[in-house]
Each structure stands twice: as structure tokens, then as C-alpha cells.
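Shown here: the complex without one of its protein chains, the others still in place.
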Amino acid sequence: MSLTYLDAIREAQAHALRDDPRVFIYGQDVGDFGGAFKATKNLAKEFPGRVLDSPISEDAMVGLAVGAAIEGMRPIIEMQFADFSTVGFNQIVNQAATLFWRTGVSCPITVRLPFGGTSGGGPFHSQCIEAIYAHYPGVIVLTPATVEDAYSMLLEAVALDDPVVFCEHKFLYRHLKAEKLPSEALPIGKARIAREGRDLTVVTYSAMVHEALEAATELSGEGWEIEVVDLRSVKPLDTDTIMASVARTGKLLCVGEAWPWGGVTAEIIARVASEGYGLLDAAPQRLNAKDTPVPYHPNLWTAHRPTAVSVAEAARKILRQ
Amino acid sequence: MSLTYLDAIREAQAHALRDDPRVFIYGQDVGDFGGAFKATKNLAKEFPGRVLDSPISEDAMVGLAVGAAIEGMRPIIEMQFADFSTVGFNQIVNQAATLFWRTGVSCPITVRLPFGGTSGGGPFHSQCIEAIYAHYPGVIVLTPATVEDAYSMLLEAVALDDPVVFCEHKFLYRHLKAEKLPSEALPIGKARIAREGRDLTVVTYSAMVHEALEAATELSGEGWEIEVVDLRSVKPLDTDTIMASVARTGKLLCVGEAWPWGGVTAEIIARVASEGYGLLDAAPQRLNAKDTPVPYHPNLWTAHRPTAVSVAEAARKILRQ
Amino acid sequence: MLQPVTEPQLAAFRLMLRARLLDDKFAALYRAGKIHGGVFLGRGQEALSVSVGLSLRKGDVFAPLIRDAAGRLAFGETILDAVRTYLGSSLGPMRGRDGNVHRGRPRDGLLPMISHLGAMISVVNGMLFAHRLKKISGTVGAACLGDGATSTGAFHEALNQAAVEKLPLLMVVADNQFAYSTPTSRQFACDELVDKAAGYGVGAHSVDATDLTACLKVVGTAAARARAGEGPQLIVAKLLRLCGHGEHDDASYIPPEMKNSTLGRDCLKVAEEYLLQQKWTDAATLATWRSEAIREIEDAVAQAQREPGPDPFAEKWNAIASEHLNETHPQ
Partner (left out) sequence: MLQPVTEPQLAAFRLMLRARLLDDKFAALYRAGKIHGGVFLGRGQEALSVSVGLSLRKGDVFAPLIRDAAGRLAFGETILDAVRTYLGSSLGPMRGRDGNVHRGRPRDGLLPMISHLGAMISVVNGMLFAHRLKKISGTVGAACLGDGATSTGAFHEALNQAAVEKLPLLMVVADNQFAYSTPTSRQFACDELVDKAAGYGVGAHSVDATDLTACLKVVGTAAARARAGEGPQLIVAKLLRLCGHGEHDDASYIPPEMKNSTLGRDCLKVAEEYLLQQKWTDAATLATWRSEAIREIEDAVAQAQREPGPDPFAEKWNAIASEHLNETHPQ
């Protein structure tokens, strides 16, 4: 049996529904249809009355989840695309995210955002907007890069007492495969060393982990050993693991598929520069998407986001300093 | 005659309405009432039919502005509080911000956000959310810190061919005074050296410029000369001026009233660390609001945001290294 | 000769009176500079608000808005909770973290509003939806709103959502003629806001909010219908806001003709006259009620003023509930 990243997300939801009567799923077309990406396939049948189609009302979808959470439920909201979460944004950042701090009542909701670029996706079906959620206090923002993490982190997201924005990468949905689902996992908040190396630390997350790994393989052919850190969670950030890696390599490249201004890469460089300044023996660098909307045409899209080729190129620049 | 920051904003709008028939103002209570903060006082009377009360519909307010801009107008939208712009967010970041790139048709709208903390404001009337706008391509984000800049930058905002998010600080509204309005100004995109110094560069913007200046005065008593850079515009960022200042002082402290994760301070440190690494002779630091909602009670609020005292303290730590 | 005091109007009136006196106290404290931030009153809206609060029971959900002091008291909020929140006592339900009308106790079904208008309605939906999933039946939830807030997308999405799920939602709209300074003519173009009901497929109820008896009856009927499983009920109540938007606002934009019209009547006065006329109470009883309420309010204020404000050094500056993450990832 071989499972995709998407299967893992489905399985995690099935597992959560099975084990915890407080869990339900609400989102456009998640019911009988099984979701735009089939992440809830067959779940409505398996769990009658607990996997429900919502109207096209992102604001009310999240609001409903918050209310249900107050009543002790553990709702999972599926946004059809991360890009459309902007119209549910207010309920996430101002309603869900402030509830615990204001009242002491926790708000365990999970908002699943199918995010990231795919060929032909275009400006409104490709966005990486994890940073706008991470900017607000009170939100946990997760970005699994592997089939195993998609599974175990989604389970943990549902179990957490806080609002979680779960960024699942559409490009990885069918692209990644694993033999089986994990029974153990790193906890949320811990980064993973996806590949060890001594010459340069590449810190990244989600789909870009695979571009970085590919670049690392390429560079190993040139004699460089690249360490790849997979953040897993972008808020909270595992500064310790990053710092330890930079302490070993002395060099840092941050790679993100999101826009540059104030993104994950900026946050990481800011942390390393201020807390681990002495560890660096070269200027830390970042590589992001270009600062324009995500283009539709594959020619442009491939140039817009970082790829193994551009990661390798950016890495070489640092290594050759 | 003495003019406040708020007067300057009113005067800039009066000036724009007078000089340019394409300008109109649309927002809740901006008409006869003159706006929640009186930033449009008397303008409806002076410019009949061009200063209009909107329904409580932030999404549609911005949408209308975009449509009018396509038709060649130069709308100014007043949000009652920046915090409420989250429900107009989508139209700003996905409609207005993408128009030029997608179609080649420019989108000259100005969205005024009364933002920032005041005593007793609480979680939903105090927010500093410039970073979520700056994260998106296609938006200009301005943060004037002085009466003069409030005036000249608002005029320039209206004249610019791009969507501008104009963050005007509520704390400065009546707090700051000037003798007269300027006839000349630095262009948007240029930072200002608010105070010269040789020991440490403090980069900041909006209300925090005044906290930084106060801290600088205090520290000068201790023999330190602090250079204070007022960013004026947080997107685009004037990296050159920052870099030149850091080149002189070798030390950097970034101060922002916003939340830390991915804020202006992270972006600046990331830039300086990657582009001006060799200029630094100490770890760059940042000082932000705490990562919780903005508290209502003055006791908490004063501890939540940076103040002259905490800026001075953070500066001392760097200086004593 | 007094009628038996079981008339529901009497209990309602007493709550309205308490709410009015509480509001008056907040206004006085505001003028005296004792309150940080804004003060928002329900003056003129008490009849509607109390009717909503009284239509609810323990186990129900209530999402009041800024003019619902009366409804809050009727639903069981204490005067002390209100006073502590306004005065920023660290012992209040919001612990100084939030203030004034942004208070509540979610566990008791009383939602603490966020400021974004319309945003609480879908939260009420969610609580009612959870009741259904948990097989709790017979509960209802009330969400309050103003005429202005009917223009928000949040209101629309939530009312439609409630209709699709056939949730027992009371959608209470106080059409008090103004949204801050904005008259209804700049807010909507339908003849009556209640005309919206058919477009959502929900029950429709109109009421004169200056008339307590009518409010109790109409809101009570609507609540009964929701409780009986007939789905969401839209109640539109007409009145005039008898104060500024907040206490910083003199409301000079409200035309005198409007103030002098029937719409501009003070529901508290109307109710008082009615109760006296019906001989359900007398002036002496009312005076007692008044002085009792005043004493309770003054006591609460005195107590809250003695209580400590929040201590920034003792404060836990954590926005998330997951303690293990706060420990592994300190700020």
C-alpha cells in the first residue's frame, strides 16, 4: 500500500472523527462529494451528520467553528483554497485567535488551507499566505512537508487547544508518497533535520523542502554538504534547532515560496541575526517568490517561485564567499 | 496657527479635493458628521456630493473604490478603525493590489487606516496591521510620523498610481502639533533621519519615532548619540538610508508597535543582515509589542507596546555589548 | 389596589430600570474621567433588550451588542461583572484585558463581543450547531445587531447559514435610526429591514421597541417558535437611539422632529406610565426599586474601585492556551 500526502490528510481526519466524538468537518463540498481535492472522500458516508457542506460563506464557516469550539467541539474547517480564506480572515485572526486570551476559554479549531502553487493555478489559486496568520497572536500555523507530517501534524492540530491554520500544499497532494502512516512523530513546534550537512543550513518548509533537498543532492555532487531544516511549524518557530544547525554550518539560507516582505524567511533571519549573530560566518540570505501575484503561465510560474535550481544557485553564492 | 496631525490629514484631503476633480471620499460617517475622528470635518459641505457616508460594508467600500479608480477617479476610503479593515482585506490585497499587474490598468486608491494604540482602546481599536498589507505585492504602505508627513504623504498617496494603505496613528492625531503645513517633502520611499547620532541606529516608524526620540534624548544624557531613522514608508522600504546609517553606527535596533512575527522590524533586520552584514558590529535587535492582543487596561497597554523607557533599555543593552 | 406582581412586565421593568441606572452611572463615571476608553449606552433600547434576555433560559446562548445592558442583566450577568469590566478590575471576567461592552462569559452562554459588527452571529450558530451535535435540544440563541450592522457581509453569511441549518437563532435587529451618525437612508434601501426575512427563509417579526408589552410578546413568540424547531427568527424593532453613539458623541445630528416623534419615546417612561396606569405597581415601589438598584450599583463601583487593576508583571503574556508550547517557545 502506498499513501499520498492527500491520503494522509484524509486518513488523519478519519482517525480524528473515529477517535473523538467532538470532531466534525465543515466546508464547501466536503460532504458526499468529498471535497474539491477529495481530502474528505467517503467521510460523510462513514461519519453521518459529521461532515457537512457549508454555503460559500468563509466568514460564517469560521465563526460557526468558533462557536462549536466554545461548546467543546473540535471542528475542522476546509477552505476550498487558501486564497479564499482572506474572506474568513477576520474570524480567524480576531475571533478565534483572541478568544483564549480575552476569556480564558480555549478555541480548538483547525482551519485547513490547501495552499501553494501548482502549474496553471494563477494568482488566486496558488497563494502562500501563512505569514498573515502567523503575524497575529493566538494562532498556530503549521506547514507539513511530508506524508508522515501531514498525517501526524493534522492529528495533533485537532488535539491542540488553540486555533490552528493548517497549510497543506496542493503541489504535494499527489506528488508525495509513503509506505505507511507513522505512529510516532516529532511534536508540533519541533523542526526536523531533513538532511544533515556541515557547509550551509537551508531553513525551509512545505513544498520548498523538496526543492531544497534536490538542490542539496545537486550540490553534494559539487562537494558541498547542505543541511536542510524543515520547519514543520512556522508559528511557533523552533529557533533552537535552527540555531543549532547554524552553529554547525555558520551559514544560513532561508527559502520560502511566499512573498518576501515579512514572510517566514524574514522572521527566521531576524531571529538568527539577533539571537545567533556570533554563529554566522557569512551574511544570511533568503530566497522567496517574486513580489508579484503568482502567475498563471508555467513559464512565469517556474521563474516566480524558488526551485531546486534557484536554491542551488543561491546556496552556491553563499558557499563561495 | 497651530495644526495637529489630524488637521494635516483633513487639510491634505481638502487640498486633494480642491485640486483634483477625480478625488472623492467614501467611508462610514465621513459626510456631514466629519468622520469618527473628525478627519473629514466640513469637507462634505465644502465639496458637495464628493464626501459620502458608506454603509457598514468594508468589502464593498474598497470594491467601489477600485471600480471608480478603473474609471479614472482617485478615491479615498476611510476605515473607521484599521482593525475593521480585516473585513475589507480581500478587496485590498486581491482586487486592488493585483489589478495593475494583471491588466496594466492602474488602481490609484488610498485606504486610510486610523491605527495604533491609545489608552483604553483594547484589542479591536488599537491594532497595527501594516505588515499584513505590506506582505502582499502591489500595495504601498505608508506610516507618517509627523504632522508634515501626514500632510504631504497623504497628498502623494492620492497622486500615486497604486493602491496605498495609509496608516495614520490615532495616538498622534491630537498629540502632535506643527506651525504650518509643508510645501516640500521627501518623496515616498525615502526615510528620514529624525535625529543624527553615531553610536546606534534606531529604525522605526509612526508613533514609535517619538518614543525613540525620547529615548535618544534620555540616552544622550548618558553620553550616547542615537541616530533615529523614521521609515515613513514601510513598503517600499528605504534600505539605502537604513544601510547608510548602520554603516555609520555599526549597531541596529528596530522598533515597532506591531506584533513581532513577520513585522516591519523582522523585514528590516532581514534586509540589513543579508545586504549589510559587514556593517554590523553587534547583533541587530528588535523591540515590538508583545505577541498577544492589545490589552484594554492602561497598566497592561503600557507594558504591551514599546515605550521610550523600553526603547532606551533595549538600546543600552546593545550599546554596552 | 395592586395587581399580583407576577405580571412579566413588572420584572422586565425592574431590569430595565437597573440597566438604565447602571448606564447612567457609567455615563457619570465617564464624565468624571474614571473610565478608560469609550462608554456605550442602551438608553431607549431597554424594552427590546430586556425582552431578549428574558426570552432566554439557562443553557441558551446570548450575544449582546453595545446597547444591551438590560438584556445582559435579564440573562443573568451581574452588575459587578459590568462594573469591573468598565473599571478594568483584574477580578472581572475580562481581567482588564478587554473593557466596557466587550465582556462576557462564554461558558455561561454569554458571548463577549468582538468589535467587528456582525461577527458574533455565526459564533452563536456554532454553539447552537454544537448543541444539535451533542443532542441537547430545546435551546435557542439570540444575537443582537443594529440597523447599520445589517449591511455587513458577516450578518448576511450568518443569517443564511442559520437558515440553511435551521438553527434556533433569534436574530434581533434594533433599528434605532442611526449607525453612529449615519441615517438609515444611507444604510439600506428596503422599505423595512424585516423585508429581508423572506429572502433568507426565516420567520419575520416587527415590533415597536418603545412598547415593552409588545416587545415581550413579540420576542417571546419568536423565541417560542425558534425553540419549537421552526428555525431562525428575524425580529426587527424600531426605536430611536436616545443617546450618542458613545458618551463622547452629543448626537446633535439627530433631528428634533425625530426626537419628538412616537419613535423618540423613552421605553422606560412609557413602561413606567403603563405599569402605574394598570396599577400593577405604585410610585413608592418604584422608588424602592430605584434606590435598591442605585445602592447595588454604587456598592459594585466602590468595590471595583478598591480592586487592583491588572499587574503587567504578574500578567501571563501568552495568547495561546497550549501550555506546553508556551513553555517550549517562550516569547
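General observations
Lettered A, B and C in written order, each chain numbered from 1.
One rule holds in what follows: a residue touches a chain if its C-beta (ideal position, glycine included) is under 8 Å from a C-beta of that chain, and two chains touch if they have at least 3 such contacts.
On a predicted model such as this, the values are computed, not experimentally measured, just so you know.
Though it is not drawn, the left-out chain touches A, B, C in the full complex. Checked against the hidden chain, the listed residues A:P123, A:P137 or A:P236 yield one contact partner: A:P123.
Residue B:Q91 is the one among B:Q91, B:S152 or B:T201 that touches the chain missing from this view. Within the complete assembly, B:A69 is the residue of B:A12, B:A44, B:A69 or B:A216 that touches the hidden chain. Subunit A meets the missing chain through residues 28-29, 31-33, 36, 53-57, 59, 81, 83-84, 86-87, 119-125, 290-293, 295-300, 302-304. In the full complex, the hidden chain is touched by subunit B at residues 24, 49-50, 54-55, 57-73, 75, 87, 90-91, 94-95, 97-103, 105-107, 137-138, 140, 160-162, 187-189, 236-239.
The chain not displayed touches subunit C at residues 151-157, 160-161, 163-164, 166, 185-191, 193, 195-202, 231.
Just so it is clear, only the chains that are shown with their structure count from here on.
Viewed as a network of touching protein chains, the structure reduces to a complete graph with every chain in contact with every other. Using the average of C-alpha coordinates as each chain's centre, A ends up farthest from subunit C. When every chain is represented by the mean of its C-alpha atoms, the one lying closest to the mean of all protein C-alpha atoms is B. In whole angstrom, the spacing between the mean C-alpha positions of subunit B and subunit C is 35. Each chain gets a centre from the mean of its Cα atoms; for subunit A and subunit C, those two points are 40 Å apart. Listed for subunit A are residues 59, 87, 90, 94, 97-98, 101-102, 137-138, each touching two or more other chains. Residue positions 94, 97-98, 102, 114, 116, 153-154, 318-319 of subunit C are each in touch with at least two other chains.
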